[in-house]
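Just below is one structure, and these are the notes that go with it.
Yeah, one chain of the complex is gone here, protein chain that is, but the others are all in their spots.
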Amino acid sequence: MLESLVFYTLAALIIGFGVLVVTTRNPVHCVLCLVANFLCVAMIFVLLAAEFLAMIQILVYAGGIVVLYLFVVMLVNLRRPPDARMDGRRQTRFGFVLVALLLTEVSAILVYSAAHPSSLVAVAPQRPAVGNAETIGMLLYTDYLVPFELASMLLLVAMVGAIVLARKEA
Amino acid sequence: MTHTYLVPLLKILVLLNAVLVSVTFMTLLERKVIAWVQVRLGPMRVGPYGSLQPIADAIKLLLKEDITPVRADRFVFTLAPIVSMVPALIAFAVIPFDREATFFGYQVPLVIADVNVGLLYLVSITSIGVYGIILAGYASNSKFPLLSGLRASAQLISYEIAITMMLVSVVVMAGTLSMTGLVDAQYNARVWYVFVQPLAFVILFIGGLAETNRAPFDLPEAEQELTGGYHTEYSGMRFALFFLAEYANMIVVSGVAATLFFGGWLRPFPNVAALWILDYIPGWMWFLLKTFVFLYVFIWIRATLPRYRYDQLMRLGWKVLIPLAIANLVVTAVLKVLL
Partner (left out) sequence: MTPITPYHYLVLSAALFAIGVLGVMVRRNIIIILMSIELMLNAVNINLAAFSYQLHNAAGQVFAIFVVAVAAAEAAVGLGIILAFYRNKETLNIDDMNIMRW
């Protein structure tokens, strides 16, 4: 009962803030709606018993990536006032058609899979013996060690690339 | 029913009240301590020895005129102090004051939420607190606060890295992310972690000074720099909220240092049975004592040390603290595997 209430509230907030992100004019308000969206998604992760992922979402996404976006928005808006004109060349109708196609396809898949449940059926969820962080740690360092090392290389390359790109030509 | 809803609600009420009263009286503590360091008396008029000064300050700030700059973003201008204060308050949800205490026949753990990722929750909430400063600088619609806000947030996210690595060092030693689990690990290891990892404690403390914008890292909010920093355009209660948020952050950092490195609610020498007389002091009183000592050290450092310049500050964070933090983490991990 409480879970349904929390889920529907969070879902409404996520969709609401998502729509606000794609429709707001002011980029700073857009970024704030994005932060609120990410925090609500983190709470959805807590509902799904993925509390480590929820904390990573807040720490990296809401606390790191969106701060980066906010910095860039302010550095770029520093000299120009926010433009109040409507964007002239956007492709609204094509965008809506594409989204309608996407939603049709996804709902078709959902309805089909609900009608034909596969062998991977849900059992009663029980609390795992070890905590969430330990489980992910075990997997990350044994089964998925190579992707883990590759991800760290990727982050190093991205860090060097970002520094080189954003550096002023002295 | 009682245990699931009523007890946590009561705990939240009690804790929030305690925290909000503490941060208002911390203003008085700071003024008194700095005054005594500078061989003067501090506030002495309101109440006996100036002890009711925070009440006078609160009344004054509530009655001040509420100015919003022209063409400032009103919504973000009002939102920034709230975004600054709320993470400071909700960080208290995972700080353990004691293992258990008995109230009216109920055994209640003195922590609001003992999640098994408690330490990670604290770090995440700290990284959300950066937004208050950036938004305050942006919403003031003025060059100086904007630049000061960007500088302050750059300082905060730089020192966050060193702090997180030090927390990871402690987690490597303890094997758990939960705050009560960390204190239990110190009890089982028979030693406070500050004696095992002194460098981690020092880096955590310096990082904590920088994270809370306290001297000597208080460049973003000093009156002589950038005409007052990111809260130049704020007046009245909104201005007060920024400072209350800073004091609340200080209490959080002190509480975290006490829990992680100084044994939380454990008494000194918790495994030595000969000191049984110290057991009469309840655990939460030990915790509050340790937190208070750290708060005093915060204020003492502010009264003593001069301010860092911005480039010196960033150089210290990136070129000194982060390499030391990485070295500490690597040595801890290697020794944990070998021993």
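To keep things simple, chains are lettered A and B as they appear, and every chain counts its residues starting from 1.
Criterion: a contact is a pair of C-beta atoms (placed from the backbone, for glycine too) under 8 Å apart; a residue touches a chain by one contact, two chains touch by 3 or more.
All of these numbers come straight from a predicted model, not from anything done at the bench.
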Which displayed chains the hidden chain touches across the whole complex
A
Mind listing the subunit A residues that contact the chain we can't see here?
1, 3-4, 7, 11, 14-15, 18-19, 21-22, 27, 30-31, 34, 37-38, 41, 44-45, 47-50, 52-53, 56-57, 60-61, 64-65, 68-69, 72-73, 75-76, 87, 89-92, 94-96, 98-99, 102-103, 106-107, 110, 114, 120, 122-123, 125, 128, 132, 135-136, 139-140, 143-144, 147, 151, 154-155, 157-159, 161-166, 168
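The rule we apply is simple: only the chains that are shown with their structure count from here on.
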Quick one: subunit A and subunit B, Cα centre-to-centre, how many Å?
29
Using the touch definition up top, name the residues of subunit A that touch subunit B in the complex.
26, 28-29, 32, 35, 39, 51-52, 55-56, 58-59, 62-64, 67, 70-71, 74-75, 78, 131-133
Report the residues of subunit B in contact with subunit A in the complex, numbered from low to high.
73, 75-76, 79, 115-117, 120-121, 123-125, 127-128, 130-131, 134-135, 138, 146, 150, 153, 157, 176-178
